[in-house]
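Each remark here refers to the structure printed beneath this line.
For this view, one protein chain was removed and the others were kept in their places.
For subunit A:
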Amino acid sequence: MSAAKNINITLKIWRQKNANAKGSMETYKLDNVSTASSFLEMLDQLNEQLINEKKEPVAFDHDCREGICGMCSLYINGRAHGPDSGITTCQLHMRMFKDGDTIYIEPWRSKAFPVVKDLVVDRSAFDRIQQAGGFVSVNTSGNTIDANSIPIPKDDADKAFMAAACIGCGACVATCKNGSAMLFVGAKVSQYALLPQGKVEATQRVLNMVRQMDEEGFGNCTNTGACEIECPKGISLENIARMNREYLKASLK
């Protein structure tokens, strides 16, 4: 790996005071950015500079900064989580950029994800979809059976686990030209559909989650496959197909 160096970059960032304000793209110059820093550290550096200039810092979502919480977002140079694959924005590093680059940073764009401020969007639509059916009802009266006591074929368990790897970041919605949430919902439906514990409520789950998804104003899937490529957790389109099968089964019941 080549040694870290410092680069000078130009940033074009969406600034929006609050949910109701009209936003616009603003330009900032940022010098001496180490290529060893992460993308979010670069934004921290920008905010330091803005605070020193007595300007409002850029609001952006972040939490664990190790790619598992699903909190960070950002549409960077036309791609969700920026120009690399299998990562969230916090795992993106400045070595992906060159000296003199102009970097566009925008919030997730979706009717269902309204901008709260600057680059922060409200992703509670995903929570409401989960609440509509993304769970297994368990009796917690004290005689709960250990999940591992039910034998599950390894292949099914692996597929369910791969679907459950979804961190709900919303990159699929952001990158989809239709603003569709079907990869997220497909993953959430699949992780239960594949397991015996999930079969009990399978019919209502898929119907309710899809209904909620539609009510939130997400678009329709046209199978472009962009979501699968931009997903930081590599959630496969097979999950959307499985949701479509589950929905057909549930609708015919």
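Note that in this section a contact is a pair of C-beta atoms (placed from the backbone, for glycine too) under 8 Å apart; a residue touches a chain by one contact, two chains touch by 3 or more; residues count from 1.
In this section, contacts and distances are computed from a predicted model.
Asks: Which of the following names does UniProt give to the chain that is not shown: "Branched-chain amino acid ABC transporter permease", "Cell shape-determining protein MreC", "Succinate dehydrogenase / fumarate reductase cytochrome b subunit" or "Spore coat protein CotJA"?
Replies: Spelling it out: the chain absent from the display is recorded in UniProt as "Succinate dehydrogenase / fumarate reductase cytochrome b subunit".
Asks: May I ask which residue of A:77, A:130 or A:197 touches the chain that does not appear here?
Replies: A:77
Asks: Among A:34, A:178 or A:197, which one is in touch with the chain left out?
Replies: A:178
Asks: In the full complex, which of A:122, A:201 or A:214 touches the chain missing from this view?
Replies: A:214
Asks: Considering the whole complex, not just the chains shown, which residues of subunit A touch the missing one?
Replies: On the side of subunit A, residues 12, 14, 25, 75, 77-79, 83, 104, 106, 109-112, 175, 177-180, 182, 207, 210-211, 213-214, 217-226, 229-230, 237-238, 240-248, 250-253 touch the unshown chain.
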